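Below is one structure, written out as structure tokens; the observations come after it.
Every protein chain of the complex appears in place save one, which is left out.
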Amino acid sequence: MTLATWSKYSEWPMLGVAVLFLAAYSAQVIASLRPAQHSALEAVIWVTWAVFAFDYAIHLWLAPRRKRWFLKNLHELALLILPVLRPLQLLRLITLMQFFHRAGGNALRGRIVAYVMASAALLIYAGALAVLDVEQNAEGSNLTTFGDALWWAMTTITTVGYGDHYPVTGLGRLVAAGLMVGGVAVIGVVTASVASWLVENVADRDTDAAGNDPALTREVARLSRQIDQLSAQLADRGQPAAHDGQENRA
Amino acid sequence: MTLATWSKYSEWPMLGVAVLFLAAYSAQVIASLRPAQHSALEAVIWVTWAVFAFDYAIHLWLAPRRKRWFLKNLHELALLILPVLRPLQLLRLITLMQFFHRAGGNALRGRIVAYVMASAALLIYAGALAVLDVEQNAEGSNLTTFGDALWWAMTTITTVGYGDHYPVTGLGRLVAAGLMVGGVAVIGVVTASVASWLVENVADRDTDAAGNDPALTREVARLSRQIDQLSAQLADRGQPAAHDGQENRA
Amino acid sequence: MTLATWSKYSEWPMLGVAVLFLAAYSAQVIASLRPAQHSALEAVIWVTWAVFAFDYAIHLWLAPRRKRWFLKNLHELALLILPVLRPLQLLRLITLMQFFHRAGGNALRGRIVAYVMASAALLIYAGALAVLDVEQNAEGSNLTTFGDALWWAMTTITTVGYGDHYPVTGLGRLVAAGLMVGGVAVIGVVTASVASWLVENVADRDTDAAGNDPALTREVARLSRQIDQLSAQLADRGQPAAHDGQENRA
Partner (left out) sequence: MTLATWSKYSEWPMLGVAVLFLAAYSAQVIASLRPAQHSALEAVIWVTWAVFAFDYAIHLWLAPRRKRWFLKNLHELALLILPVLRPLQLLRLITLMQFFHRAGGNALRGRIVAYVMASAALLIYAGALAVLDVEQNAEGSNLTTFGDALWWAMTTITTVGYGDHYPVTGLGRLVAAGLMVGGVAVIGVVTASVASWLVENVADRDTDAAGNDPALTREVARLSRQIDQLSAQLADRGQPAAHDGQENRA
């Protein structure tokens, strides 16, 4: 079996595992659970982790050039090893989201905006979950409910930053840094989409009115008329010349 | 009657109803009213709601493909059903604003900037109104006057976010999220307009100086001169050839 | 005397008056003065105001179509009438700054960036001055020194907004709103300048590598070779044909 075949057949099951992981993680962080429930969810999270590790191992096994694949996919290994960054595994959902949208529409800009919006929503959800996980039992924390964490994530990704809620632990601040970088990227893509739309539309209008270098177009049109005249001249001369020949022969 | 006819004739009356709704809503939220006045304004708001519902029903009734229209206009239904989002109905004003500006000017970029400024102003006003409506009686709120709410909306839409005022309820934070998204969009459009202006103007200058691929232009000009020479050559040969013919005949 | 002549000769004196106004206003707001000094500066400010009013009147008098000039320059009238907005008169410095830079350089983007930086610096200074003027004696104010006001203006124009200092009066918030809008514009121009530079340079590189539609260029080159051959063919035939004529004649 090749790497491409495995990727193709494992895609949908891995999406399901990722959703299961998200659900278990969310329940554990947000809900107030009895110890038995908490342990059950912990088991589910570890099973999904094992499935991701297995998928990683299979990918590494099937890769034609293992060392190269390993070096190019160090981030996958980091996602497996660092338990705090587990919410980042949810970013796989975005990669997989392409399959939903592939059928519909071919407007590049529209698709990019759709992905960015979906990524931003997932980033806000996962960031709020991760920061709540880290901060809710920290000393001096002001992020103790999921509502506050979502609100904080929203103010962070848009770079508003009221400061009514903010992380106080190192890990919480690392999550925040990820959200800030995501926010700058989101603002960048939104702005760039508008800009590329404007550049294209205003430019189109100009091109419609004035043409693609009108001087060159006129010059080529003049050439064309000249060659038409040449053709006509040669055709005219062709017949008298034939006549000449007949006269000469006569 | 067709959908287009209804839209055309209902446009101006619906604009009036929207302004009436805005005035009644504003008075109810900002002013300190006697119970009788409050009830009267409540009645006005419900009547304007009924008119919007009636307009929605007519649109649905007249649509050639009702199911499709229904699915494409779910946001209209949401605006009717969710009472909290009522200020969003004011966004209709922006759509209608096109009719004021349609006559004047054809500069695409200028019109976009004008609409964005108008939308931002309306968004700030409606956001301040909505957040004050939700927050002014909430526990622990720090948004209790319309001045504070306007100031908060301004700091939010520009993503400054001092944090001297901020919403504390879920609905207030939902309104804030709308303003933040609006703010990112406003920054995007402003930046994009400047960028498209710069790209166009700097590019124009380059094109004026250097031409649209000068090598191609020179090549076409050389072609043109060659064909002129060919023409002249043929014309010269045309006369001697005619002379030959005469000599031959003689 | 025409409007253009007056504008030309009054430009430099008006710049001096604007600087004098700025110095007097600054001293009055920042320094702790004795009453006599305060009154003297107040007189200077009123005299500069009178000069601006006189300049406005002369402009209106000399304008060929007075009503049109009046309607197009309502902002000038507003600057004269609203005493709070007086620091905005300093924006004239930016218009006049063009004369300093006119001699040096013709790179459009560089000039725009230079103006924006100069405008931002002036906006920060004038905003800090204006907010301090309004807030320093207000109740509950936290903007009481010029250092704090400058720091606040910097955090506002870059949309950082820590919230350690912020205006609490209506007029102070109006000044803040101006700084925020200026900040969004500054970010827009910086981003747009980088974007237009990137678009141009990356595009130039592509054009160098691949040519301006290489198919068209190749086609024109092939045309050119064909016409060279035609020319040669005709030239060859021109001599045998002349030879023919001689033979015929012989």
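Note that the chains are named A, B and C in the order they appear, and that numbering of residues resets to 1 at the start of each chain.
By our rule, contacts are C-beta pairs under 8 Å (C-beta built on N, C-alpha and C of every residue); 3 or more make two chains touch, one makes a residue touch a chain.
From a predicted model like this one, the values you see are computed outputs, not experimental measurements.
For the chain left out of this panel, the touching residue among B:Leu22, B:Leu41, B:Ala149 or B:Ala195 is B:Ala195. Between the chain not shown and the residues A:Leu22, A:Leu41, A:Leu132 or A:Val160, the one that touches is A:Val160. Within the complete assembly, residues 108-109, 112, 156, 159-163, 166, 168, 170, 173, 176-177, 180-181, 183-185, 187-189, 191-193, 195-196, 199-200, 211-212, 216-217, 220-221, 223-224, 227-228, 230-231, 234-235, 238, 241-242, 244-245, 248-249 of chain A touch the chain that is not shown. Even with one chain removed from view, chain B keeps its contact list with that chain: residues 159-163, 191-192, 195, 199. Chain C residues in contact with the hidden partner, per the touch definition given at the top, are 147, 151, 154-155, 158-164, 186-187, 190-195, 197-199, 201-203, 205-206, 212-213, 215-216, 219-220, 222-223, 226-227, 229-230, 233-234, 237, 240-241, 243-244, 247-248.
Rule of thumb we're sticking to: only the chains that are shown with their structure count from here on.
Repeated interface: B-C and one of A-B or A-C share more than half of their contact pairs by residue number, and that pair is A-B. Within chain B, contacts with two or more other chains are made by residues 159-163, 187, 191-193, 195, 199, 212, 216, 220, 223, 227, 230, 234, 241, 244, 248.
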